[in-house]
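All protein chains but one are shown in place.
Take a look at subunit A:
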Amino acid sequence: MRTVRYLFTILLLTGMCRLSYAASDTIHVQLKWWHQFQFAGYYAAELKGFYQQAGLKVKLIPGDPSHAAVPEVLAGNADFGITGSDLVVNYAKGDPLIALGAIFQHSPYTILSLKEKKIHIPSDLIGKRLMASPDQGWTELKAVFLKEGINPDSLKLLSHSWKNTDLIEDKADAITAYISVEINQFRKAGVEPSFILPINYGIDFYGDILFTRKKIADSDPVTISKFRKASFEGWEYAMSHTGEIADYILTLPGVKERGVTKDDLLVEAEAMRKLILPDLVEIGHMNEGRWRHIADVHQKLGIITKQPDLSGFLYDGTKKVSSKFLRNTAYVLIGVLLLLLLSVLYGFSLRKAVRKRTEDLEKEIIERANAQQLLLISEQRLEMATVAAGLGIWDWDIKSGEVYFNDQWKLMLGYAPDELPNLFATFEKLLHPNEKETLLHLLHEHLEGRSSVYQAMIRMRTKDKRWKWILTMSKASLRDEKGQAIRLSGIHLDIDDIKQKEIELKELTQELMHSNNELQQFAYITSHNLRAPVANLISLLGLFDRSNLSERNNVFLEKMEISVERLHATLNDLNEILSSRINKADREDRLVFAEELSKVKDLISEEIRLREVTIQSDFSKAPEIFFSRKVIHSILLNLLTNAIKYRRPGVPPIIQVFTEEDGDYIILYVKDNGLGIDMEKYGNKIFGLYQRFHDNKDGKGLGLYIIKNQVEALDGKIAVESMLNSGTMFHVFLKKKKSFYE
């Protein structure tokens, strides 16, 4: 009985308190800005009667550039206010303010510019005109510049006109803005905005904060608690009933007049959802650590002088309310507490468990919030990267036929985002008819799971009726149990420039090959047609009866003979070069080096015997090759005869021939102990035509030229190292071919 009476007294006391406040005053709330979805929770609390149920009479006052929330609350014109996380700066400077809860877990402030202005990172703004307002996020955004090592004085700051047209009309290069509001406004105005987000530069502040004066918090904690609770309840309602609240906002003064539509409000709501995280974080949640970080950033940047004691800044509902309670009702509660002590002790372990669970839950919320934040960052990164790369993205729900195309996908073809329906048919319609069948087949194979990737170069119709080359790539992201794709996503990359270059290059190559063939044909005919009469001349001179010639005519005849011989020799060289030419289509065989070497040795056996040449060989590291026999013979024959020809007088020639594998090549080495070549003098000429480096020899200077051409025609190369009076070693890199058996 006693207990019941005391409890009744408590209820009576609190009830009186509430009644007295409600009767005495209307609560004034200074909003940060004019009516928009940004304050949806407060409207919802009003509309759905949450304030009324708590016995509160609330007046929401829209903000404007000359009515910022902090000064209004400080001056007593309003009891509560909504502002950004620069609230902590005011607090640090000694303003008696207290933060009641963070609505936006991440700040919506951004520096907004237009795509055409090509402002992507803070340093792009140096020397540029930025419209900013100290009360509207400039403090936070300034931190981004300072963090990036950019002196904010290097910007030309203009005071904020709050007119988007100023940016469009180039009266400014960038403005500070809300990501949830202005981006949509610019898109609506038909210009594509670009933006710099503080979060990408390590500045992650709270967004909108509900705050009040310390004095109110101290003197009337019950009202604070009620207002806070009803407001957050309103926020929860607003975020799950965005349509209803949007309709209500449209009825508020000034909203329609600004040309705001329901769609605009809904776009804003969705952008806000990413900042508020209503499904993950309790509305109003604040973390002292984060506030300390925010204060820390401001301090490091010299915006505040010393780290404030945050204990008086963060509202602690339970502590404040219970202390007030205790002060007012201490004598009643002592009795109650005594009576309850037993049951308290009894339930202690249970409560401990509950507290533990609550702590776990809080931890989890923070972890999930962090995960969400990381996700947000990675989403933003992806968006920036795709925009920077001009990457089109598509995501096809195969059953419904619906395809998500990002804006870039459409912009690539010259269409505005809303000009093309998000359907597979859109893609099909714009595809080049010549490629349609092949591509759809390729796609089909991939969907059925018969090919693991899908990639093709296709032509697509642009809005201005051109065909544009695009690389489309994908991999089925989801398949059902039968392996059939149910969702396919991928990218589109504009490769038109590259492809055009490729086509030009191909044409050029064809032209070159054609003229090269013509030149070869010409050389062939010329040498052939010259050779026949020269051969005849030689024969005719041979048959010529010179017995009755005068002395003088005999001399002429001799000179004629010499000239014809020279002509004949030159023609032979020309023929040798022409007939040594090789192309990749020529026949190739599996060749065993040892066998080929012995065939070549047979050809020059007389020379070997006569000059007492020793030929050593070791092909154990690479015994065979799939190659042109003609070329291998030509290499061995030329290098061996050269080695013999340029032997050192008095030194019996020793020639070593060996092979080695080296990646894509087999290297054939031919090493001698002969005269050597003065590499400094002749190094770069050695493989040239008609180059001879030794006197009194019968070399024509053709051999190395010919084998170099042959080896290079087959994608190989040839190198030489040599020392005068010591010897020469040739390295012939023969490109490995895949034989037909492999």
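Side notes on the structure shown:
We adopt the following convention: contacts are C-beta pairs under 8 Å (C-beta built on N, C-alpha and C of every residue); 3 or more make two chains touch, one makes a residue touch a chain; residues count from 1.
Keep this in mind: contacts and distances are computed from a predicted model.
Hidden chain, UniProt protein name from the list "Sulfurtransferase", "Response regulator receiver domain-containing protein", "Spermidine/putrescine import ATP-binding protein PotA" or "Permease": "Response regulator receiver domain-containing protein".
For the chain left out of this panel, the touching residue among A:Gln484, A:Asn536 or A:Asn553 is A:Asn536. Within the whole complex, the absent chain has one touching residue among A:Lys630, A:Lys685, A:Lys717 or A:Lys735, and that is A:Lys630. Between the chain not shown and the residues A:Asn575, A:Ser617, A:Thr641 or A:Gln656, the one that touches is A:Asn575.
Contact residues of subunit A toward the unshown chain are 524, 528, 531-533, 535-536, 538-540, 542-543, 572, 575, 578-580, 630.
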